[in-house]
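The complex appears here minus one protein chain, its other protein chains still in place.
Going by the order they are written in, the chains are A and B; count residues from 1 in each one.
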Amino acid sequence: MTMPQHSAMPLLEVDDLHVRLQTQRGPAEAVRGIGFTLERGETMGIVGESGCGKSITVQSLMGLLPSSAKVSGRIRFDGAELVGMAESELCRLRGNRIGMIFQEPMTALNPLHTIVRQIGEPLRLHRGMSAGQARKEVLALLERVGIPDPASRLDAYPHQFSGGQRQRIGIAMALACGPDLLIADEPTTALDVTIQKQILELIRGLVAERGMALILISHDLGVIAQNVSKMLVMYGGSVVEGGPTAAVFAERAHPYTQGLFGARPAIGAPRGLRLATIPGSVPELVDLPPGCPFAGRCRYTVDACRATRPPAVRLPHGHEVRCIRLDEIAAQEGAVPA
Amino acid sequence: MSAVPAAVPSAVAFKVPGFWRRAMHHPSFAIGAVLTLLLLAAALLSYVWTPWSPYEMDLPSKLQGPSAAHWLGTDSFGRDVASLLLVGARASILVGVIAVGIGLTVGTALGLLAAARRGWVEEAIMRLSDFTMAFPAILSAIMLTAVFGAGIVNAIIAIGIYNIPTFARITRASANAVWSREYVAAARACGKGSLAITMQHVLPNISAVLIVQTTIRFAIAILAEAALSYLGLGTQPPQPSWGRMLAEAQTLMFQAPLLAVFPGLAIALAVLGLNLLGDGLRDLLDPRLARAR
Partner (left out) sequence: MSLFLLKRLLTLIATLIGTSVIVFLVLEILPGNAAQMLMGPDAAPDAVAALAVKLGLDQPAWTRYWHWVAGMLSGNLGDSYTYSSPVLDLILERLALTVPLALLAMAFTTVLALLVGVTAASRHNKLGDVGLMGLTQLGMAIPNFWFAILLILIFSVELQWFSAGGFDGWGDGILAGLKALLLPALALAVVQAAILARITRSAVLEVMREDFVRTARAKGVSQRAVLWRHVLRNAMIPVVTVMGMQFSELLAGTIVVENVFYLPGLGRLIFQAISNRDLIVVRNCVMLLAAMVVIVNFVVDVLYAVIDPRIKASDI
């Protein structure tokens, strides 16, 4: 994925990223040649079904994968190469220049440490703050993320907070040292719908306020539409389509993207209308063919699809798709009323 | 990611093709099996042949170290140590088999009853087991043998009584898990009685746990018998016992240090073999039971 070049170096450049994992059935490629760039302050979303490799991708950015995982390719963060970087160097980046929020707030916090200790940990680690200084800073952070009456809650334990509040605490922890990049891996999936909106607003606000770059992972197209300026669609470890959010939403060039959009329930649709689904099911990683991962489930599949990975096709506005059947798809779409 | 393979009832697991091949390659199981078989072989061999008679005293040859004639040396009465060890294996196995057998039969029956009946029956059985287990085993065994008389029979009973609550607890816990499964609910809906369900569904599914537990308790029984014999409360002379050999050897540590090494080694190897066997079986029979390896 390339965007129009800026004069400054992009904050994050990922090129030909491959991640090989050890599964029960042998080694499998969970990420197959992903690439993208992210400028400072830019927001990007990654959308896809469970198991498509979204989480593995961002975890490999932070070097959080188990030691049995093999990462190859290039990940340049602010000029430094992360693949193969020494663990001690990576520790200096994590929580400091790159912050991460996880999906399950109920289990993401250490149940036996007070929250002031947990939020203060990166501050004391990376900024060398004393306990007293950290305490003040944590108080300010809790105020900013919207925990009511923070002064009295500093020495409380995670189990004394609700799910939404724990996620706010997680956000405070990730932002404590003012990172350049915030990665949010499905931050609202495990929360109630009413809380989801609040948390996303909070993240949006903080990102804008601090000029952070954001990578937001979600399987919810609505969340992607509202929060990020560009997006990647992933399937089977590859990026099948990517570009400015508006362009992807309007064009939906790749058959998988069409399937995703088509599967959304529409308010106001006639009663009894069945939800469109993508036929077949997501194959296991060990079973994916060398070519396009969507081959077989896609109704435009031909033999060439399975043979090799489709090259990236450039569309207007910096929009890219990996599919060799675009012309046929356009022809078909033209013939059938949309 | 890929699904965890579903647990196969262990009655069937042994017949799954490739089971024995996998078993042979599993280090714990392989080493454990070899050691356990050695133990059994020693005991069986002792019925047919021993280098010397373990009861034959030969005072002029007493307290000798290992030699061509006496491979592991002789004790304070000139008896051949190797022969004593072989025959001593009999006592260990006898105690193990019967004591664990008592626990397995009575304990499992109680546990199955508790799981099938629930309610106050379950409570009563569990409280009783809790209490029995709260007392250190060796203390109860010592009390029983001291009061009712020392000897291998009472030692077996004392150790056996101890196995009952252990098997009862484990059986009940596993059986409860099976009772809550859907196919059991289906069987009950068809009108199957508790006894039939217990025999046809519960027992086959918990047998993996029971097999593993049997090997572990066997090992513990061997240790307990050795301790009781060491204290003079277990197997009585002239029947050879590894524990008692250690007690005799202790008084002669300065003159014949090796005498104290061999019987203890025998105990350790037997127990090690059974523990490894149990570990291996646990991994092989139900991968979901396997702890973090």
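Here, a contact is a pair of C-beta atoms (placed from the backbone, for glycine too) under 8 Å apart; a residue touches a chain by one contact, two chains touch by 3 or more.
Fair warning: this is a prediction, and the values are worked out from it, not measured in the lab.
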Displayed chains contacted by the hidden chain, counting the whole assembly: A, B
Contact with the hidden chain (one of B:Met126, B:Ile156, B:Ile206 or B:Leu276): B:Leu276
Given B:Gly65, B:Gly193, B:Pro237 or B:Pro257, the one touching the chain that is not displayed: B:Pro257
Residue touching the undisplayed chain, where the options are A:His159, A:Arg210 or A:Arg299: A:His159
Selected from A:Ser50, A:Ser88, A:Ser152 or A:Thr194 as touching the chain missing from the view: A:Ser88
Candidate in contact with the missing chain, chosen from A:Glu104, A:Asp220 or A:Glu251: A:Glu104
Missing-chain contacts mapped onto chain A: 62, 64, 87-88, 91-96, 99-100, 102, 104, 107-113, 121-122, 125-126, 157, 159-160, 170, 173-174
Missing-chain contacts mapped onto chain B: 131, 134-139, 142-143, 146-148, 219, 223, 226-227, 230-231, 243, 246, 249-250, 253-254, 257, 260-261, 263-264, 267-269, 271-272, 275-276, 291-293
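The working rule: only the chains that are shown with their structure count from here on.
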Distance from the mean Cα position of chain B to that of chain A, given in whole angstrom: 54
